[in-house]
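Note that this complex is displayed minus one protein chain, with the remaining chains in position.
Each chain carries a letter (A and B) given by its place in the written order, and its residues are counted from 1.
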Amino acid sequence: MAEVIQQPSMNPASAPEPLLSMNDVTLRFGGVTALDGVSFHIDRGEILGLIGPNGAGKTTAFNVMTGIYRPTSGSVTFDGGSTARLKRYQIAKRGIARTFQNIRLFKAMTVLENVMVGADAQHRTGPISALLGLPLHRREEAAGREIAHDLLDFVGVRGRADELAGNLSYGDQRRLEIARAMATQPQLLCLDEPAAGFNPSEKQALMELIRSIRDRGLTVLLIEHDMRLVMGAVDRVVVLEFGRKIADGTPSQVQNDPGVIAAYLGVDDDEIADEDGEGSDAS
Amino acid sequence: MSETTTTRPAARMSWASSLRSSLGSRLRRTPRWAQFLLMVALALFCYLLPLLEPPVISTPGTDFGAVLFTVSIYVLVAVGLNIVVGYAGLLDLGYVGFYAIGAYTVGVLTSHHATWPWLLSLPAALVVTMISGVLLGWPTLRVRGDYLAIVTLGFGEIVRLTLINSEWLGDARGISSIPAPPSLPLFEIPHLDWSTGVPLVDFSDTTTFIEFGVTDPVPFYWLALTLVILVLLADKRIKNSRVGRSWEATREDEDAAELMGVPTFRFKLLAFALGAFVGGIAGSMFATRQTFINPESFTLLISILFLSAVVLGGQGNRWGAVIGAIVVAYLPERFRGFEQWRVLVFGIALMLLAIYRPQGLLPPRRTVRAQRMEEESQALEVGEADPDAELATAGPVARNPVDDAPVPPDEERSPRG
Partner (left out) sequence: MHFQYVFDNFASLFIGGLVFGSVYALIALGYTMVYGVLQLINFAHSEVFMFGTFATVWALWLIGADATTMGVALVLSIAFAMVASMITSGGVALLLERVAYRPLLKRGAPRLIALISAIGASFVLSEAMGLRGAIASALGLSDTLGRYVARSRENLGMPTDRTTTVQFELFGYGVTNVNIIVVVSAVLMMVAADQFIRRTRTGRGIRAVAQDPETASLMGVNSTRVIQITFLIGGMLAGAAATLYMLHIGATRYNAGFLLGVKAFTAAVLGGIGNLRGALVGGLVLGVAEGLGAGLFGNEWRHVVAFVLLILILLFRPTGLLGESLGKARA
């Protein structure tokens, strides 16, 4: 069912309009400014890296895109329309899917069911058609199951479809999250530090996976801490620091940007979990 | 609500559940047609039960048919409440409110304020309870998980106090002379008599097929059992669909579910409405059989007994809910002297279950399966399991109180073949 995942072919070259754009987005919590006039765009079919030191606002930017936070000012445009009036699940249906920095699977459901929940995003079966076993229900069940198996194969979680998601190994849980997000048949896949906790060879394999996700026609937005890893995998990089965008360009351009170098100087890679977006609503 | 995650696959397996799971896996390996036949046979047995009046199971002192009717009402309620509590993870302490609304709608329409035929009052009662479920859920399902429990508790009490205080609803005296469903007497079926030790067909004790009289509860039981079977079938179909998955995803992690495209609020509301619907069925059956109802039958205590049935059986598993309901409704009737201890015992059971077996007696099948796999790998790591481990961890005092590990690994080490 690979063709189900494929989006109506969008050739990056012939589509000048970006898939998503953040237009001067500012987000404040009380006195804290988490995002300060951030603007960038994501082109169709590219892999965009979003990097920055801890607390720079990367996850917050994700949260604004997926509708968890509403921007204090500014707007997000996705696929030609504003997301301002959409609920979170509607944004997901429109084609933005994401994974989570701290894995958030449905732990007491099976691996297969986790992915099928994602596939359900594009389905319409309600209680009546399920109750009566209408063709719509049966068709969607079969399709969802097929998509799920296909994606589990694709991300490399094989032969464990009937296990509880919570019982998978750490790496498999991360891969399962990707499969679940992809099952919603998104145009844009947002990965929040998917390589966290991986060893170098696992990281390399993950980057391969991300490239093949792009080859399936998806656009990928990647938050990652490991600079080297990002630079090797992405087409373009946006750098945030203290809620502001400080650089935007190809990996080589950004690597030589003095502002970026300064931002990363003295910043440890193995810090405590990135807490941007979380700490602000606690107090 | 994201913290309301339930059914941790931890905790020991007792011999009972291991027996059950081996039974379950054998059942799953049998071909579908055999499974189907088995279910038909089980249903048939349930229909015949009040006629067979088998010793040991049968209740001395109380009419066995009446007990079976009560049990089937509890089963209905538990299956309905399981949708709300087990599948969707919404702790509802006011479920008795829907039960009461179902019962009172039938009472009001057939006897107290109108003389509708029973067959018409039933669908009306179901519509009314469903609407009341939506009306309660619409504003309240936005509040946090434990607040929801208190709000629903308040709802249940408001329903009861309104019944007591409202003249229009017959105040504390309630409503009487609720008519029976239409009868269609065709033939007589004799019961069995075991008083001599061997089963004898007793032609002096017969049930008319099918006459809903005051004296013979068996036809009411058959009707209730039919409803139980229908509700179970519907439950199975809805659970194994996008709807059931959405409920569970919402229960596990509401935010993540929403971001995966699940309209969580809509599905929670649906769970509430369907739960209310089933509660309404049970309530209207109760009213019909009793022929009179008053607010005394709809106290918070009843809500808690309903909840005990679901928690006891295993939240999220319809057969668990069925077994829980049977335990809660049947045991006190079977052992009458035990009746005054019933609430105390269920209180203790709730505590013990919450502490030692939060997934209930009969947790969802896949939890059991996953647990077994976990145990097997544990056993491999730990080596030969200590044969005394089961005994040692069985008592409440044996648990190490200073053990800070979130999932103490030694708990999964029960010795199994």
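Definition applied: a residue touches a chain if its C-beta (ideal position, glycine included) is under 8 Å from a C-beta of that chain, and two chains touch if they have at least 3 such contacts.
Just so we're clear, the structure is a prediction, and the values are computed from it rather than from any experiment.
Asker: In the full assembly, spell out which visible chains the left-out chain is touching.
Answerer: B
Asker: If the hidden chain were put back, which of B:149, B:218 or B:269 would touch it?
Answerer: B:149
Asker: With the full complex in mind, choose from B:157, B:216, B:235 or B:333 the residue touching the hidden chain.
Answerer: Missing-chain contact among the listed residues: B:157.
Asker: Going by the contact rule already stated, which one of B:62, B:115, B:165 or B:240 would touch the omitted chain in the full complex?
Answerer: B:165
Asker: Touching the hidden chain in the full complex, which residues of subunit B are there? Just list them.
Answerer: 3-6, 8, 10, 89, 91, 93, 139-140, 142-147, 149-151, 153-155, 157-158, 161-162, 164-165, 300, 304, 307, 311, 340-341, 343-344, 346-355, 358, 399, 401, 403-404, 406-408
The rule is short, and it goes like this: only the chains that are shown with their structure count from here on.
Asker: State, to the nearest whole Å, the distance from the C-alpha centre of subunit A to the C-alpha centre of subunit B.
Answerer: 41
Asker: Touching subunit B in the complex: which residues of subunit A?
Answerer: Per the stated touch rule, the residues are 66-68, 87-89, 92-93, 97-98, 100, 104-110, 113, 116-118, 120-123, 125-127, 130-131, 133, 137, 140-141, 144, 162-164, 166-167, 180-181, 184.
Asker: Using the touch definition from the top, list the residues of subunit B that touch subunit A in their complex.
Answerer: 5-9, 234, 237-238, 240-246, 248-249, 252-253, 255-264, 270, 274, 316, 364, 366-367, 369-370, 373-374
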